[in-house]
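Note that this complex is displayed minus one protein chain, with the remaining chains in position.
After this line comes chain A, so read on.
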């Protein structure tokens, strides 16, 4: 595996550990940590801080029977939890968002495709498939956008992003990411706002594509 050069910022990691990161971003952060030992160590360091606070927390006495009722449940069958393993270029958290199935791509034109994993008021997270030389669907946005490369690479004014690299773009960044030569670039992108595709599609078409 090639080295990962672009990582999760500390504020995002702390918010992820505390569970306050909106769901679309949490999917991307979980996917990056699945690929990156550095950020896994950072994540676990934040857990350590949370644990230190837990140990120092003011105790509240629990009801007298809580311990016995918990002990009595140790042999009860545990609820079955489905876990999703990595499949091809898709890390476990992406497979979970795909519910274990391969992505169902929808064309956006010019060979660019997308597969929306989830979208609601909190924002959206989707997979993008971009042939070499094509622009990553426009990144002019209202809020924060996280883009994690899963296959191939793209480049923009700020640098080159290969497999495992995470681009953190806020609204101040005007950039035009273009997929590099080589295999098509597949990335996982999360935003907290509906995207405005001003380069690729007229604004009027956006509702049709559920962007």
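One rule holds for everything that comes next: a residue touches a chain if its C-beta (ideal position, glycine included) is under 8 Å from a C-beta of that chain, and two chains touch if they have at least 3 such contacts; residues count from 1.
Basically, contacts and distances are computed from a predicted model.
Chemist: I notice the complex is incomplete. Of the names "Polar amino acid ABC transporter permease", "RNA polymerase sigma factor", "NADH-quinone oxidoreductase subunit I" or "NitT/TauT family transport system ATP-binding protein", which is the UniProt protein name for the chain that's not shown?
Modeler: Checked against "Polar amino acid ABC transporter permease", "RNA polymerase sigma factor", "NADH-quinone oxidoreductase subunit I" or "NitT/TauT family transport system ATP-binding protein": the hidden chain maps to "RNA polymerase sigma factor".
Chemist: Pick out which of A:40, A:160 or A:175 touches the chain that's been left out of the picture.
Modeler: Of the listed residues, the one touching the omitted chain is A:40.
Chemist: Which positions on chain A touch the chain that was left off?
Modeler: 9-12, 14-15, 17-21, 23, 26-27, 29-31, 33-34, 37-38, 40-63, 66-67, 69-71, 73-74, 78, 83, 85-86, 91-93, 96-97
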